[in-house]
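All protein chains but one are shown in place.
Chains here go by letter, A and B, matching the order in which they are written, and residues are numbered from 1 within each.
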Amino acid sequence: MNYPLNQIPERTEKPRQKGLTMVMDKGLSLRQVEDFLELGSGYTDIVKLGWATSFVTPNLKDKLALYKSAGIPVYFGGTLFEAFVVRGQFDEYRRVLDQYGMEYAEVSDGSLEMEQDDKCGYIQTLAKQVTVLSEVGSKDEAKIIPPYKWIKLMKAELEAGAWKVIGEAREGGNVGLFRASGEVRQGLVEEILTEIPEEKIIWEAPQKSQQVWFVKLVGANVNVGNIAPHEVISLETIRLGLRGDTFSHFLDKK
Amino acid sequence: MNYPLNQIPERTEKPRQKGLTMVMDKGLSLRQVEDFLELGSGYTDIVKLGWATSFVTPNLKDKLALYKSAGIPVYFGGTLFEAFVVRGQFDEYRRVLDQYGMEYAEVSDGSLEMEQDDKCGYIQTLAKQVTVLSEVGSKDEAKIIPPYKWIKLMKAELEAGAWKVIGEAREGGNVGLFRASGEVRQGLVEEILTEIPEEKIIWEAPQKSQQVWFVKLVGANVNVGNIAPHEVISLETIRLGLRGDTFSHFLDKK
Partner (left out) sequence: MNYPLNQIPERTEKPRQKGLTMVMDKGLSLRQVEDFLELGSGYTDIVKLGWATSFVTPNLKDKLALYKSAGIPVYFGGTLFEAFVVRGQFDEYRRVLDQYGMEYAEVSDGSLEMEQDDKCGYIQTLAKQVTVLSEVGSKDEAKIIPPYKWIKLMKAELEAGAWKVIGEAREGGNVGLFRASGEVRQGLVEEILTEIPEEKIIWEAPQKSQQVWFVKLVGANVNVGNIAPHEVISLETIRLGLRGDTFSHFLDKK
């Protein structure tokens, strides 16, 4: 850090199991990836190529190589997995993962209907090949999953072999964990945390107010995701109590 | 495309008359233009230098050369045309177009009052010099033009020599085709499409929900405009049914 400031909360160091920042790349150029890495590589634990953007990205192989050289794991958004599954092409998806040398993959059911057993089956199969992140929550704002079911799904998916479970929010932060207005479904999050260890969950929290809320609830080392590349520095200041929103949160109370 | 996915809607290829993406550059640096072209040149058919930003852009000539070398036509936003016209400097505008080697120009009346005959006169005159895009709709959210009049204006402007007509939305997507909330004026769009061929219209649709709405109504190869440079990859996934919002739209229904 650049200055000798006291009372800064301690941050975990890479490779982190807690305090993860998952960044969403939804179509950066190679130079933009380099720019992002200059600032964010120390603060970023894993990068998602948003939904199926990797299908149409002209620079995919070079981009993957760039993140690899920076030591940052990358995975394809769950929508790509779903696009293969819905077309009956799951085996081809597995070959695609190998072909691009992917070491992580996401299993999700945000855009289609999938039985829990089937989802866990996909997790088990993929977990033999890669590290699996599994996402809970629908992209459809009309589909409200009650808290007990979030917990049941998360437990089952971790048992099936998922490394972490992700709470859905989309790029916009307006479904799943959040109301259409972006407001956190607080009771849902608090109930989940009574049953699932905080280090096993990555909360998608693209909006600043959502990041602030999670840092205040869980602490500086909460796992958050769907962070825009240009917001990683801001997030780090929120974690450290160095932005107005969390300014007093970590100070000793006299 | 990077993977062997089935059931992907067919996209038209450049040079396109249908399925056009018009991107708005509101002040990119040369390097940012290069970054955009790396990702978006295959998906972008034409670039608008937003409103009169070209007046204050320090790198204008180099920028025009950069787009030209990528084979992407560029035009100055209609507000620049209007700024010359309102000052009685239309002839100077025509000289400016020549001076910068412009091959396209926009005629619009979003910020001033103009008789329909006068507007068609400008289109006729400019059409001898460049390819003309003509825009219908006011930038003033209080000015609601009824559907029959949109159709009358569009027909007259195409007859006067416009290559395409553009439906106004501004950078924000909150006037013209849309309500202040960004919601589409659905009846308006549907009525226009009963009278004007879809390939003759470019719908300004800067917001994701607006792009989704048009893709669902018209199809993968709808013409849309005012797309931010960093949203071109996202738009392409929406066109192809590879983002949550259009995920099921192009799949075979069993």
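One rule holds for everything that comes next: a residue touches a chain if its C-beta (ideal position, glycine included) is under 8 Å from a C-beta of that chain, and two chains touch if they have at least 3 such contacts.
All of these numbers come straight from a predicted model, not from anything done at the bench.
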Self-check item: Residue touching the undisplayed chain, where the options are B:K48, B:K119 or B:K139
Solution: B:K139
Quiz item: Which residue, A:P4, A:G88 or A:G187, contacts the hidden chain when the whole complex is considered?
Solution: A:P4
Quiz prompt | Absent-chain interface as seen on chain B, which is shown | solution = 26-27, 29-32, 50-60, 79-80, 82-84, 86-87, 89, 92, 96, 110-112, 139, 170
Self-check item: In chain A, positions touching the absent partner
Solution: 1-7, 31, 34-36, 38-39, 42-43, 230, 232-234, 236-237, 240, 242-244, 247-248, 251
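The rule we apply is simple: only the chains that are shown with their structure count from here on.
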Exercise. Round to the nearest whole Å and give the separation of the Cα centres of chain A and chain B.
Key: 34
